[in-house]
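Data first, discussion second: the structure below is written as structure tokens.
Shown here: the complex without one of its protein chains, the others still in place.
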Amino acid sequence: MNSSSFLPRDALQSLIDVLQDRGYRTIGPRAQDGAIQYLDIDDVAQLPAGTGDHQSPGRYRLHDGTSPRLFAWANGPQALKPWLFHARETLWCSTRGADGRLSFAAAPVDERPLAVIGARACDLAACHLQDRHFVDGMTDPAYAARRRGLFTVAVHCTQPAETCFCASTGDGPRAGEGFDLALSELDDGFVVVAGSAVGQTVADALPTRTASREQLAQADAEIAGAAARQTRHLPSRDLRAALFARLEHARWDDVAGRCLACGNCTSVCPTCFCHAEQDVPSLDGTSSEHVREWDSCFSEGHGYLHGFQIRPEIRHRFRQWMTHKLGSWHEQYGRSGCVGCGRCITWCPVGIDITVEAQAICGDADGGNA
Amino acid sequence: MTRPTIAVHKFSSCDGCQLAFLNAGEDLLELAGLVDIRHFLEAGVADEDAGVDIAFVEGSISTAEEVERIRRVRANSGMVVTLGACATAGGLQALRNLDGRNDAWKQAVYAQPEFIGTLEHAEPVAAHIDVDFALWGCPVNGRQVLAAVRQLLFGVTPLDPRDKLCHECKRQHAVCVMVADGRPCMGPVTRTGCGALCPRFGRDCYACFGPAENANTAAMGARLDGLGLPPADIARRFLFINSHAPGFLEAGRKHYRSDFGDD
Amino acid sequence: MNPYLPRQAEVVSRTVESGDTFSLGLRLTDGEPYDFAPGQFNMLYLHGCGEVPISVVADDPDSDILTHTVRAVGRITRGLEQLQVGDRIGLRGPYGRGWPMTQAEGRDVVVVTGGLGCAPSVSIIHHILGHRGGYGHLSILQGVKHTDDLIWRAQYDAWAQLPDVDVLLAADVAEPGWHGHVGLVTALFDQLRLEPARTIAMLCGPEVMMRAAADGLHAIGLAEDRIYLSMERNMQCAVGHCGHCQLGGSFVCKDGPVFAWPEIRPLLGTRGY
Partner (left out) sequence: MTERKVSIHVPALTRVEGEGSLRLRIEHGEIEELALTIFEPPRYFEKFLEGRRHHEVIDTVARICGICPIAYQMSAAQALENAFGMTPSDWVRDMRRVFYCGEWLQSHALHVHLLAAPDFLGFDSVVGMAEKYPDEVRRGLRLQGLGNRLIGLLGARSVHPVGARVGGFHRAPSLAEVDAMLDKLRGALPDAESLIAWAASLPMPDDPQDFVSVALRHPTDYPMTEGRIVADNGLDIDVADYESRFVEEHRAQSTALFSLLDGQPYLVGPLPRLNLNLDRLPASSRALLDATGVRFPSDNMFHSLLARTIEIHVALVEAIRLLEDYRVPDSPYAEPTVMAGSGCGATEAPRGLLWHRYVVDAAGIVRGARIVPPTSQNQARIEVDLRRSLLAFGLDHADDALRLRAETVIRNYDPCISCATHFLRLDVERR
């Protein structure tokens, strides 16, 4: 499983073909509407050749380049989450007969297996966290079915954005585990490593040759370089004690003055799992779909009790988000809920930076154990 | 079983919100079977003073006659539901309320302004009577209207989504036009309801659904400033379709100089 | 198994308890077993409208009727209020960690409730009375804003007649003829007949009241970890997925709703949690 092979660039189409032959719907990165998005792909020509990105707090721009590389960008607004944990989905349907009796039926799940090409280390780590939430313990049937059918082709990241800090959270830029195949992109092709038995069978079906020592060395060097180029980091991997000791820190008010409470950070975060449920009945009222959709701790409904709002002010909502993500997540899943993808920094319309805020609130914390 | 009775009343408006019913297609016929429509001029049913369970009101109140008529609607209706930005927040025509421009315009426009029977302000329905439920949007979203009708028929208060548009924008997988294109999108202070139409069409939201709950208009104004918008333009972002909605009016006034001049 | 799917239940009885409070007796129609522990709750589903978490007040040991006492406060609960006998709703559950009935065995039990907090705690009383030998002295303290809000008066009177049971009632505002205390329920602690060292307390009601009660009970000698509170948070899924009910690292729906005081003490009363 660990032997490395090399897939020449002009043979990459074979990967899509093999996966499609095996019944997978193939998803990969495409530059659309000004961002790298994971969408259906059939042809390598649809991949964003030469496209790169500039990201900074509250700003994202794609740019064209001359490089032949297809994965020379840092992650876009979303990756795996929308494909597994759908933004909106019917859970079940209630039907009322003429006699007033109700019957309930679970919504059908599209079980067609999905192969995602180009997943990043941070996204795989996030996926692992969402598995803990939606599969371990009480199992969400739709998520679990899609997860079972998921085939991931990771591409180790060599082009971190200015907003990335996965090296500091320990989740990247090298995809360590949880993939079926992992690719390292070089100018002339890809070093291929299988990470699972199914991955190996796919790798075996590709027209690869043995990877050279130089190719392997260059691949490693590029990943290491990517880690070294990251400038952002969190003060510590475990900020639970530090954060909860500083619930009245003045910085919460400061950030609340800037925060729009628009929920973009939670929507793009690959680990955020909050969702709300509501009924969508037919006009005649005989049937009703019980639908869930992404929600956010920045929304009014999140902390609403009849006649009472647990988190009335933006300061409470931002604090809930950050103390959960970087703090109480440890209690729930044994680690922080942040995988360092930097999305919440880039896609915050006002550029609020979780690493800066964490530093401001916990910067003086002694390894987070203060 | 008697069917609930409804009425659709029109005040100062463009008629677009009533179309939520007339554009409903097959649902319109279905609705006609579920409720008893007592007054809806555009659909050909006229009984202005019919007593009804639910009255939908389109349009803002801008003449003395309308003030008197909306009071009658209140008296004749079990529930009053405002339909759209004009009825709920004054709508676009409430722009005339700003800085007494109504009088200036009346003078400029009419040869005999004393005969123009308009009030100084175009006001939301709730400025004159109690409103039981408000549907926002210019125009309202037809699906939302029918969903509200359905909940009322179930005997339950409709849902009142007040979250920021960004939540929905992300659910729709639209790429943020502010972050990726530098557009002055009002999504972060605008309530959901439309389905994030503008960002999905690659353009900035202009807040036709009115202010969201807990809208941080100060931070929004600062962001628009950061995008290079002059103060008058920032003011106009707030003072457009829902200029008289709480939050937007104050935010707009903060940036507003006079007469929207460029400065 | 789809954990979100409700089962059909039929409304078999409907009782008005007070102006805005009513009880629904529900019977599951699928004939499948249903077991719950005191303090657990169900998600009740009103067709086409939505779901709300409601505690199971009691199950009648002689029938398969599940009683839920609901205060009509908003969308769904006001909708539930309109249900009539024979109507159908959806029900799924039971959910959550209930009252520490095992830990309470052999001990004196004090139940302090405020407002409709009495509903989730009736099951404690039923359980103790049903296993009378297993528990010590039982003190029942209930506080309400106004005497009109007090439901189940006859029930309290009946309990008060039982041996080894004290019932103490308090109302902030009392109508003439009220024999209970006028003021906060916590003021009744001086009248408690209990052995602090062997007592366990179970609290349910508004958070401020529970905090005051926990402090008061601790002050008269109850150990912190013998004080239990039932928490309320927004719940959409009830199985720890939707994230709404989080209180720090706890999911109230599955780690609670009943917590030992020390588990939640650091955040209890912190605005925003």
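Letters A, B and C mark the chains in the order given here, with residues in each chain numbered from 1 onward.
Operating definition for what follows: contacts are C-beta pairs under 8 Å (C-beta built on N, C-alpha and C of every residue); 3 or more make two chains touch, one makes a residue touch a chain.
This is a predicted model, so every value here is computed, not measured.
Looking at the complete complex, one finds that the omitted chain is in touch with B.
Within the complete assembly, B:L28 is the residue of B:L28, B:A50 or B:A222 that touches the hidden chain. Contact with the undisplayed chain is limited, among B:R191, B:R223 or B:R236, to B:R236.
Among B:P139, B:P158 or B:G187, only B:P139 touches the chain left out of the display.
Considering the whole complex, the residue from B:L95, B:C166 or B:A251 that touches the absent chain is B:L95. Residues of subunit B that touch the chain left out of the display are 10, 12-20, 22-23, 25-26, 28-29, 32, 37, 41-46, 48, 62-63, 65-66, 91-93, 95-96, 101, 105, 108-112, 115-118, 122, 138-139, 141, 194, 197-198, 200-203, 206, 208, 232-233, 236, 240-241, 259-262.
Rule of thumb we're sticking to: only the chains that are shown with their structure count from here on.
Of all chains shown, A has the CA centroid lying nearest to the centroid of every protein CA atom. By number of C-beta pairs in contact, A-C leads when B-C and A-C are compared. Our note on geometry: subunit A versus subunit B, Cα centroid distance of 37 Å, whole angstroms. Taking the mean of the C-alpha atoms as each chain's centre, subunit B and subunit C sit 43 Å apart. Centroid to centroid, with C-alpha atoms defining each point, subunit A and subunit C lie 40 Å apart.
Contacts with at least two other chains are made by residues 278, 281, 285, 295, 301, 313 of subunit A. Within subunit B, the positions touching two or more other chains are listed as 150, 154, 159. Subunit C makes touch with subunit A in their complex at residues 1-8, 29, 45, 47-51, 73-74, 77, 86-90, 232-234, 236-237, 239-244, 246, 248-251, 254, 266-267, 270-273.
In the complex of the two chains, the subunit A residues touching subunit B come out as 32-35, 37, 58-61, 77-78, 82, 87-88, 257-264, 267-268, 278, 280-285, 293-296, 298-301, 312-314, 346-350.
Taken in their complex, subunit B has these residues touching subunit C: 150-151, 154-157, 159.
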